[in-house]
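Yeah, one chain of the complex is gone here, protein chain that is, but the others are all in their spots.
Coming up: chain A.
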Amino acid sequence: MSVSPQPAMPKSWRVESKPHKFCPGCGHGLVLKCLGEAIDELGIQDRVVFGCDIGCSLLSWDFFNCDSVQTHHGRTTPVMTGIKRANPDLICIAYMGDGGGYAIGIGGIVNAAARNEKVTVLLANNTVYAMTGGQMSPCTMPGQKVETAPYGRDPEATGMPTQGPEMISAITGDGAYVARGTTANMRQLKGYIKKALQTQMEGKGFSFVEALAACPTNWRTNAEKTWAFVEKEMPQYYKVGEKKNPFEEKKEAQQNG
């Protein structure tokens, strides 16, 4: 009997582009594993259009056996919106980091959310601009030392970190799905991503999942400290959970009725 040394890859992953190009310990691979499994379980590989941003997420342009488009920094949401509007049968997924999503791309996300566009945004929050070498991002934690805040982020000077799901749940209409998951709880994260995709498949509204993810390269942390930051420190400010869930609303309505 032979035992594979590797855990099984999601079926929708493209074997030819593996091993992937992310750094050892990077959170992107985990988020994309959850996404791959969600695509497999929903059986939508033939309908998915995967759009990736610029930043480390750009490395996922040939990650899936799905049609994929690498866009510009902060512009993935509008490109996916344009595709979805042109062909509503496709399942459009915009994948990005916290810099691309919450800084340069926030205008696109806020307006797509406000219009309740039937697209899914999946955002990996690792608290830094990683591809460019670890500058401060909208999600850098107070006191966290990064290249452009070498003495630690000072909220007095730079504000508090952006809380994306909280903001987006406030501006989306009925039917939207908004959640924050974490790579420290893969089963839960996959469930959130699946519900986000179902929201799009059923035409309910905008769907958004933030995933807390690690960047040991730029955090300059060993395995233990990396994991402690993701599992313990980040969730103190970034509360994990569902912020808006059209499936729950339905259940509640049924219960109340």
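The rule is short, and it goes like this: contacts are C-beta pairs under 8 Å (C-beta built on N, C-alpha and C of every residue); 3 or more make two chains touch, one makes a residue touch a chain; residues count from 1.
In the analysis below, contacts and distances are computed from a predicted model.
**Q** Absent chain per UniProt: "Manganese import system permease protein ScaB", "Metal ABC transporter ATP-binding protein", "2-oxoglutarate ferredoxin oxidoreductase, alpha subunit" or "Cytochrome c oxidase accessory protein CcoG"?
**A** Answer from the UniProt record of the missing subunit chain: "2-oxoglutarate ferredoxin oxidoreductase, alpha subunit".
**Q** Over the whole complex, note the residues of chain A touching the chain we left out.
**A** 12, 14, 45-47, 49, 54, 58, 61-62, 64-72, 75, 78-87, 89-90, 107-108, 110-111
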